[in-house]
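This is the structure I have questions about; it appears just below.
The complex appears here without one of its protein chains, the remainder shown in place.
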Amino acid sequence: MSAVKKYFSDIYNSMATVLVGMATTGRTAFRKPVTLEYPDVRWELPERYRGILHNRIEDCIGCLACARACPVNCIHIDIVKRGKEEYGVTSDGTKITQWIPRFDIDMSLCMVCGLCTEPCPTECLTMTKEYELAVHDKHDMYLEFALDRDKVMAEKAEAEKKAAKEKAAREKAEKEAAAKKAAAEAEAAGKEGAEPEKPAADAEADGKPGSEEKKPDAS
Amino acid sequence: MPIDPTTRPGDFRTEEMILNMGPQHPSTHGVLRLEVTTDGEVVAAVRPFMGYLHRCFEKHSEHVSWTGVIPYTDRMDYLAAMNNNHGYVIAVERLLGLEVPERAEYIRVIMAELNRIASHLVAFGTFGNDIGAVTPLVWSFRDRELILDIFEKACGARLTYNYYRIGGMSGDLTPDMLEDVRKFLDYFEPRLKEYDDLLSYNKIFLERCAGVGVIPLNMAVNYGLTGPALRGSGMRWDLRRDDPYSIYDRFDFDIPVGEGRKGEIGDCWDRYMVRMWEMAESVKILRQCLAQIPEGEYMHPKTPKSIKPPKGEIYVRVENPRGELGYYLISEGKTSPFRVKVRSCCFTNLAVTPAISQGVMIADLVAIIGSLDIVLGEIDR
Partner (left out) sequence: MKEWVDGLVEGSSLLQSLPIEVSYFLAMVFFSLVAVGWMAICALFFVWLERKVSARIQSRLGPVYVGGRFGWAQTPADALKLLMKEDLVPESADRLLFNIAPAIAFMATLLTFVAIPIGNGLVIADLDIGIFFILAVSSLGVIGIIMGGWASNSKWSLYGGMRAASQIVSYEIPVALSLIGVVMIAGTLNLVEIGRGQAGGIWNWYLFKSPFLFAAGIVYFIAALAEVNRTPFDLPEAESELVSGYNTEYSGMKFAFFFLAEFANLFVISAVAVVMFLGAWNSFLPWQILPGPIWFLGKVFFLVLVIMWLRWTLPRLRVDQLMHTCWKVLIPISMVLLIGVGVQMWLFPGN
C-alpha cells in the first residue's frame, strides 16, 4: 500500500514542486534586471578601488619602500644620488635627494595587491581606477614612469661621478705609482717594505664605483 | 567467435571504458582530472588527478615578506579569500604575540562571514548547474555580486581581497559600508527562501541528490573530512565553536548538520543543505556583529613596520567555508617565513571521492564532486 501511496505522492510532489519553482522564476522574470550594458554603462568605482598602478613621479623620492614591499618584485627602480644643490621637494615638502632614471612597473607581473602603495612615504604611488588591463602587445604592460629630465641628469651625475672616480683612481694610481716607486726605491735601498697592503688598496678602488647604485630588483 | 553455451545473456562480459573527465570539463570545478572507469553509465572506479593549478605557493612564501604572503593566500581558495587571509594573519599574530584591536576583530568576522555566504552561494549555484539547473548559478552570482560590492568598497578588489593585515585591517569599515552590509542582509534573507523553492526541495533535485554519494560518519572521520562535508555526515564540528578563534565565542549561532531528512545521512543533499542552512547562520552572526561593533582602531598601533616574528613555529586552523584550513608556519626570526605549510580542506575532501563513487552513475559522480564543493586553486596551491 505504501508503495502505491509513494508512487502517487511522488507524482504529486513532482508536479507541485515544479509549479513552485516556476512561480519563483516567473516572479523573478518581472523584477528589474540587475545587469548593466557594460561598455556603455559603467558602475561607479569605490574610493579604494585597486586598479592599475600609477606613480606621480614628481613626488617620488626614490626611497625604494615600494619595491621592497612588492611580493613579486615587479617594480624596478634605479636611483642616483643628486648633488646637494640639485635637491628637489615633493608637493608635501619632502626632500628629494635622488635622481630616478628608472621607475618601471611590470603590470604583467603585478597582481594588483596594493602592498606597494602602503609604505610609500609621499603617497605618490597610487592605484588608479583603471581596470581594463588588456592590451594588444604585452610590452604595453610595462609601465615606465621615469622622467626624461631624471634620466639626463642621472646620466650626467653618473658621468660626473665616473669622471670623478676615474680622476680619483688616476690620482690614486699616480700616488700609488709614486708610492711604489718610493717603495721600490726604499726596497732597493733597504730590502724591506709593506707589500701586502698594496693589492688590498687596489681592490678597494675597483669595488667602490658600484656601491653608489642600488639595485633593489637584484634581491 | 564461439559462444560458450553455459553463458546466459546477462553474463556477457562487456568492456569497460576509461573516460577522462577533465581537466577541461564543465563540472570538474576547475582543472581537476578524473580518470573514470565506466561500465556503461555506471562508474566502476574513479581516480582524481590534480596539480594542474600548482603555483608553488608554499615555496614562494619562503621568499617574500610575512606581509607579502597575504596576497598569495588570496589565490588559494579564491572563492573565500577573506577566510584564507584570516587564518594566515592569526597565525602570524600569534607568533608575534600581537593583540588585534576590538574593531578590527569585528571587521574580520564581518568580512569572513560575508565571504562564507559568498562562497556558499557559489557552491549552491555550481551544484545546481551540475545537476542541470542553470538559473541557480546566475541567481547566486547575482546575489554574490552585492557582497563583492561591499568588499570592493572595503578593500578595492572583488576577488583577491588582500584586506587583512598582520595586526589589523588595511582599511576601516566606514558607516556606509556597514549600512551596505545591513541592506544586503535584509535583501538576502528572503532570497534564501527563494533558493529553497527553486532548487532545494524540487522533486527532481531531491531525486538526484537524496541518497546519492552517501558518506557515513565513520568514513567521513577516517578520511579527515571537514566543513560541510563532515557536518553533512552528521557531526556537529565547527572550529568557530569548537576551537574558537578571533571573537567567534561571542556570537550565538547554530551549527547545522545533515539529518538525512530526504535520504540518508551524509548524502549529497545533506551536504548541500548544510551550506544553505549555514548561510542563514552567517546572517545571524553578521547581524550580531553589526549590533556589537565598537568604535576604535582598525590596526594595532604598535604593529612593527618590518615584521620579524621570533623563532618558533605555530599551527593555526580556521573554519573556511569548505572546511578546516590550517596554516603551519615556522619562523627563523627573519623577514620572511622559513616554512609555510597549508592544510588544505578541499584536498582531503576530494580524497573521499574514489571511495564513495563506486557503482554510481556518471551523473551521480558529477553530483558528488559538486556537493564536495572543491576549489582547485586550494588543492593544487
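Miscellaneous remarks
Order as written gives the chain letters A and B; numbering starts at 1 within each chain.
The rule we apply is simple: a contact is a pair of C-beta atoms (placed from the backbone, for glycine too) under 8 Å apart; a residue touches a chain by one contact, two chains touch by 3 or more.
These numbers come from a predicted model, not from an experiment.
Contact with the undisplayed chain is limited, among B:E35, B:D149, B:E207 or B:E264, to B:E207. Among B:G132, B:G333 or B:G359, the one in contact with the hidden chain is B:G132. Residues 7, 11, 18, 21-22, 24-26, 28-35, 37 are the ones on chain A that touch the missing chain. The missing chain lies against chain B, touching residues 17, 19, 25-27, 41, 128-135, 138-139, 142, 198-199, 202, 204-205, 207-208, 361-364, 366.
Here is the rule we go by: only the chains that are shown with their structure count from here on.
For this pair, chain A with chain B, the centres built from the Cα atoms lie 33 Å apart.
Of all the residues in chain A, the ones that touch chain B in their complex are 10, 13-14, 16-18, 20-21, 23-25, 28, 34, 45-50, 68-71, 111-115, 118-119, 127. Contacts from chain B toward chain A in the complex involve residues 64-65, 67-72, 74-75, 135, 139, 142, 145, 152-157, 160, 162, 170-171, 194, 197-199, 201-204, 305.
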